[in-house]
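For this view, one protein chain was removed and the others were kept in their places.
Chains: A, B and C, in written order; residue numbering restarts at 1 for each.
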Amino acid sequence: MKYSLYNLVKNSFSYHENWEKAWSSPDLKPEYDVVIVGGGGHGLGTAYYLAKEFGVKNIAVLEKGWIGGGNTGRNTTIIRSNYLWDESAALYNHAVNLWEGLSSELNFNVMFSQRGLFHLAHSVHDMQEITRRGYSNYLNGIDAEILNQDQVAKKIPHINVNGRYPVLGALLQRRAGTARHDAVAWGYARAAENLGVDIIQNCEVKGIDISNGKVVGLQTTKGSVKVDKVGLVPAGHSSVLANMAGFSLPINSVPLQALVSEPVKPILDCVIMSNSVHVYVSQSDKGELVVGAGSDAYNSYSQRGSFDMIEHMMAPLVELFPIFSRLKMLRSWGGIVDVTPDRSPIIGKTPVKDLFINCGWGTGGFKATPGSAHVFAETVFRGEPNDIAAPFSLERHFSGALVDEAAAAAVAH
Amino acid sequence: MSNQNRTIYGGKVNREKPINFVFNGKSYIGYQGDTLASALLANDVHLIGRSFKYHRARGILTAGSEEPNAIVQLGLGARTEPNIRATEVELYEGLEASSQNCWPSVNFDIGAMNNFLSRIFPAGFYYKTFKWPPSMWLFYEHFIRKAAGLGQSPTAKNPDRYEQKFYYTDITIVGGGISGLLAALGAGRSGCKVLLIDENPELGGYLLDYNFSINEKDGKKWLKKIIDELNGLANVVILKRTTAMGYYDYNYLTALEKVTNHHVEFSSTLPRERYWRIRSKKVILAQGAFERPLVFADNDRPGIMMASAGQKYLSRYGVLPGKSVVLFTNNDHAYLTAFEFVEKGAKVTVVDTRDLLNARISEKCKSLNITVFKSYSVIKTYGDKKVNRIEIQQVDKNQNQLTGEVDNIHTDCVLMSGGWNPAVQLFSQSRGKLKYDLKINTFVPDKIIENQKIIGSNNGQFNLQENLNESFEAGIAAANELNFNSVEKVNWTGKEEIEFTHSDVEPYMLGKKKVTKGSKHFIDFQNDVTAADIFLAQREGYISVEHTKRYTTTGMGTDQGKTSNVNALALMSHIHNKPVDEIGHTTFRPPYAPQTIGAIAGRSVDKLFDPERKTSMHEWHVENKAVFEDVGQWKRPYYFPQNKEDIHQAVKRECLAVRNSLGILDASTLGKIDLQGPDAAKFLNMIYTNAWSKLEIGSCRYGLMCNEHGMIFDDGVTSRLGENHYHMTTTTGGAARVMSWLEEFLQTEWLDMKVFCTSVTEQWAVLSISGPNSREFLKDLTNIDLSKEKFPFMKFREGEVCGVKARVFRISFTGELSYEVNVPARYGRYVWEKFMEHGKKYNITPYGTETMHVLRAEKGFIIVGQDTDGSVTPSDMNMDWIVSKKKEDFLGKRSFTRPDTARHDRKKFVGLLVNDKKTILPEGSHIVEKALKQPPMKMLGHVTSSYYSPTLGYPIALAMLKDGFSKMGEQVVVPLMNGKIIEATVTDTIFYDKEGKRNNE
Amino acid sequence: MSNQPQIFSPLTQKEKIASDNISLELIEFLGKINLRLKENDSQARDAVEKYLTYSLPKSAGEVTGNNETRVLWLGPNEYLLLTEDEKKDNVINGLREILSDLFCAITDVSDYYLTMRLSGPKSIEVLTKACPLNFDQYLTKGNSCAQSYISKATVLIDRLSNDLVFDISVRWSFADYLWDWLADSSNEFILSKK
Partner (left out) sequence: MFIINCPYCGERDQTEFTCHGEAHIARPDNPSEISDEEWGKYLFFRENPKGTHFERWTHDHGCRRWFNVMRDTVTDQIIKTYKMGEAKPVISNE
């Protein structure tokens, strides 16, 4: 049944008893053309585009827990495309373009809210960095405005621009914003299932069968399955799956945490990121401040981090917004992020034939969800990455062609 | 009339001490010892606020920290705080609070329209609509946001202080009820260090509100004795008004102590709250349990509250919340409250879902004139802003149906008890595992972690006698495990008139039809999640508990589902016809209760937010009106404006002073590392790209460091002080990183290499004097022979400068004749002042980092981190001259030959001169292949540094340009955001004194 | 103006705190020498001990010394030697001499650190506001030392005696911050000034 205001009102007369399942939970079939491992936004999206754009019929998404329960369901939902390097800009902007039509396309409101994002600059060096990035964005056709202190103060009520690290300016991307994280997983799942994709939850992949260098099957907690092609999209467990297939990855899995405050009436209507004072914050539709910052430096698979990371976001938050000091932290949580050396993802082929991987999104892959899923679907279908995906190969770690978003922000003087 | 609901006697409030307070603009009187909630109830105020989604009238549900409904906006102005639980606020003189989430008032709330439209707002309605047209979402969202959000954020800076504390102890006990107290006593008597934490102003927990006996005598007296003994033990620290918030690995607890929240006067020295970070060898959880609501239609009206809350208001505060009371229960224990209410003059009717009743209770009810409806359920309630009538109907357990006539009862207060849920939040945070207990129908602790115990009703044990023994012994055992003395056991006989033994969660009373057909059986009160929403979620496939939670938002309010979670799970179990254990539960996460952000920030606010690192000349710079720049944590003079100069004028003046006469720069922030040991040269050979073996004693050499990835990562001059002794300098921002880099290789790779590194950054104040007059100038102040022959460029000498032992390096970052004078930091300011005094005749000019940047750019010297960005090699920077071809190995070398790194068309470091000789290119602007009207345009590189050069009289720039070395002399274009297109010519990077004569003078 | 070079530090102008509960004062410059010896180099160790006439600290937190010098354990191969300021150069030269053929590092760090003294019954209360050290385990008695951090400054704490007297050394550039931090944190306990 189509989701619409009309149907919502209509169903209210029958006390909403007639809505169909957004997605069902079928049994695992013995054989699939393509299996996607990982039911996050990227995995579900991949299955959706494989079915929709490439006409693949027999697809399953295997999720070890509940769909969207990985990082898709636990991120601070910041969406932007103002990355420095052309390769990243192309990838993330492809995603933002898709975000803009996603609610309609999926017939599911993912609440993509283009409320604008400010990257604050606190030093001369920061100003140089945002100007460089701003220009690079502008020339890549990505919206960018470079603001000075007064403009920032005017546009962001209550911000403290005269703190220990004064706000000297900001890079504004108006097309950036947030989306409702869970809805992304659910929307893709529902749309994918409508196209015949099997979404199988509580189904953990435990082994990968390889014959003559080609993937042929998977061992799961729901039995074994034969496959023609496999796409691994298991954020937080990429190395675990790669190890099953006999190779390793340039990845460390580390905890990244976030928190929400208690809800309050609208007080902050844009997204704020500060790399120097080190916090990012936005206010959700429900009214909580959604706050994030850095990750722990040690590897962990426990979906929790050290509390001092949370502590280290609170002082910066109060520094930027002294008015938030009396608000209360309501809940904090952690996710496992797969971090690559250059902070860019890995999309493409693996040493095993017909086994493809899409991982390494680290602390910032939510924003890429539709774009990543879209280019990965094509990669899986054609067996080769397209132009957007190509720079993100595993191979770059041997050739040296890193897409180094981390280095670009490095500070030295 | 004031305090109309106050009983004539009873309660522990101090009736001698009236307290004035204001709620929603109206003044009331309460008593010392009241909470805001008890005082409001005493004054017959039941409507406290409006719910999140439907804006329904909401009253007071509980009497503790689990409260979902009675949350208020507390205080005014900068001290206002949203979402404060009235049930926890201790009344103080002048307190002001108001209802939230309502407009214009809590009595007449426009938002309550939502309640009438609620039919079209089931769980997750927003996913199904507002999608069209996409561009309108921001518009719809605006209204959704306005309607959501509960209280208001303050809009002024918080005037209060927050303190923090690290604390170590042998045993921490969370919860000061009978279990926690006895555990503390057992452990305390053994002599170990005990910390006892309770969130309330008074110890005693649950038993403060109920009657019980110990050894057949009044239990309250005994309780007081226990507390007195604990207070007397020096090794026991008791924290009241303190909530344990987080329980992390390695027995790390965080807690928030309310220090002055309940004070009338705000203190300038005492904190409002203190945030504790506690490490203990053992943790004993004794947090007690929460009473569980029952689920029936319109169970959310003001006047409907938990039985235990009614008990507490009555017995502790002397407040009778209603006179015609209905108790709705599924267990024996709640009858205690019925008896208590009758005793205080209320008329009580009991609706019990069970068909069999304990004879003793039956009899007592009879004697107290309490009507009991057995096998009945409350099915609906009425009353606009407060409950005034309920409907009840018989329950047929076997059929899972409601049957028979619907009866009406007029009432002004409904007390409900659905059993008890242990407060397992912290336990679960600590990675303890839960299991579902079918007897009491709730989750109880199963597997505990190491060095932890969980006791009392927190552990699902509600029998007083059992708890007396177990808790005391748990305390003793914990101390024993830490090797403290044994303590003699004690036998107490404890008794409550009725103990809590078991209960059901009874979703059948919902009667499936009733639930879905429009009526509202609330599960999560704050977020307006009804049983129908849970059904809907299951129907639509959101079957995992985690999906149900997120789709309906149950358990996601400020109370984090303390009252609602178990009912939601039980309902899901009922719908799927599966045991609750198979349904599972959602994850408990810190904090246990909402925790003030300012308290977590502590003293790291304002000036103390982050250290301002200062050099020894800093005060002089301040006195001389320097404008500062933040470089990492350092404060560095950016420029020194005179009169009303702006940055450009000041920098111009400073630059010319250096080029023409004499400038002075505080270069103390440069990182300095002292290397000693026979393998120092060998080590430097590995660390730097160039060769170090042949550097003579007394000489200096510039070096470039790459990471193993082959990218430039720091640079600086290193000097050989002695046979095995070197002095390395690093960039200001890179100092710590370089030090750690050196140590990493010495400590993990080359363990046999004989080199020690010691940071001496702050040991030395560095005064860099630069300009053609610097030799003349310095000559008079030092005993070092400065003659060109005796002290040539790139040499180092030791001697006295201004009577202070100094190291002088003849190196130059400006291209001028230059000396870097290093003196021990304590003399920095003295020597600086001497220099300024003596330098007058050369018009000595202090300059800042901006001038330094201009001067070095004129010379084409790179700044790591500005001209490089972690993705460039020495070769990219045209610095092959500093990369040894002979050395077998050094860090980064191997990476140079990888295909991408060895590519010839990489971006290369070049100079740019704008053709108009006027425009200063913005740093960060980009060179494009072809200027088009509109982006996108293909980029070839970017401007890394760009200045007006006062020396040359026109702008200069440095840039990275694709295949730049083969583009010398070519024209490039730089489009600006304002639409202008700047043309420039590619040049080499040295703009001034190409032969390097000046610094060799 | 005298010709004697004047000394100055960020703490020179700080107002000292003296109260019943807590005191904070500046410690005049001391000679501070960083000494590095390989962990198991008994030859070098013997030589130093002979020169000092007492043994070097053997394990973490130990402080040894006599009337002239005091040695703090900084690491398995690192010590901090404190002397009177005037005697510093002598000691450095003396050490250089006896260690001349041995692998070691001797570095003058007298101005690398600034030292302030926190004392009084509430001093541990002030420290533990932002220092994660377990004071039941470390710094429990006189002549012990420990490195840790206080809020955002890395520190070396030297407990001089069994009384609550702590000399806190911090890198010069952080001294201003640390002083302000300690002063601010002492606020709560200053009931009456001495």
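Rule of thumb we're sticking to: a contact is a pair of C-beta atoms (placed from the backbone, for glycine too) under 8 Å apart; a residue touches a chain by one contact, two chains touch by 3 or more.
Everything numeric in this text was worked out from a predicted model, so none of it was measured.
A.B. asks: Please provide the labels of all shown chains that the missing chain touches.
C.D. replies: Even though it is not drawn, that chain still touches A, B, C.
A.B. asks: Just one of A:12, A:25, A:58 or A:300 touches the chain that is missing; which is it?
C.D. replies: From the options A:12, A:25, A:58 or A:300, the contact with the absent chain belongs to A:300.
A.B. asks: For the chain not shown, which residue from B:252, B:702 or B:948 touches it across the whole complex?
C.D. replies: The single option touching the absent chain is B:252.
A.B. asks: Which of these touches the unseen chain: B:579, B:678, B:899 or B:996?
C.D. replies: Checking each option in B:579, B:678, B:899 or B:996, the one touching the absent chain turns out to be B:899.
A.B. asks: So one chain is hidden, and I want to know which residue out of A:106, A:121, A:208 or A:249 touches that hidden chain in the complete assembly.
C.D. replies: A:249
A.B. asks: What is the set of chain C residues that contact the non-displayed chain in the whole complex?
C.D. replies: 60-61, 74-76, 78, 132-134, 137-138, 146-149, 154
A.B. asks: Mind listing the chain A residues that contact the chain we can't see here?
C.D. replies: 237, 239-240, 243, 248-253, 296-302, 304, 306-308, 340-341, 397-399
A.B. asks: If the missing chain were put back, which residues of chain B would it touch?
C.D. replies: Missing-chain contacts on chain B: residues 166, 248-250, 252, 279, 431, 708-709, 740, 743-744, 747-749, 751, 888-889, 893-895, 897-899.
In the analysis below, only the chains that are shown with their structure count from here on.
A.B. asks: Whole-Å distance, chain A centre to chain B centre, using C-alpha means?
C.D. replies: Computed from C-alpha means, the inter-chain centre distance equals 22 Å.
A.B. asks: If you average the CA atoms of chain A and of chain C, how many Å lie between those two points?
C.D. replies: Comparing mean C-alpha positions, chain C is 49 Å from chain A.
A.B. asks: Spell out, as numbers or ranges, the residues of chain A touching 2 or more other chains.
C.D. replies: Not one residue in chain A touches at least two other chains.
A.B. asks: If a residue has to touch 2 or more other chains to count, which residues of chain C qualify?
C.D. replies: none
A.B. asks: Quick one: which bits of chain C touch chain B in the complex? Just the residue numbers, please.
C.D. replies: Touching chain B: residues 3-10, 13, 29, 34, 36, 38, 77, 103-113, 125, 128-137, 151-153, 171-174, 176-178, 180-181, 184-185, 187-188, 190 of chain C.
A.B. asks: Which residues of chain A touch chain B in the complex?
C.D. replies: 3-5, 7-9, 12, 15-17, 19-25, 65-66, 68-69, 73, 86, 100-101, 103-104, 107-109, 111-115, 122-125, 128-136, 138-141, 144, 146, 158, 163-165, 180, 182-183, 186-187, 201, 261-267, 283, 285-287, 306-307, 310-311, 314-315, 317-319, 322-333, 341, 396, 398-402, 404, 406-408, 410-413
A.B. asks: For chain B, which residues count as touching chain C in their complex?
C.D. replies: Residue positions touching the partner: 163-168, 193, 269-271, 277, 279, 602-604, 607-608, 610-616, 618-619, 633-634, 669, 674, 676-678, 754, 756, 758-764, 802-804, 824-831.
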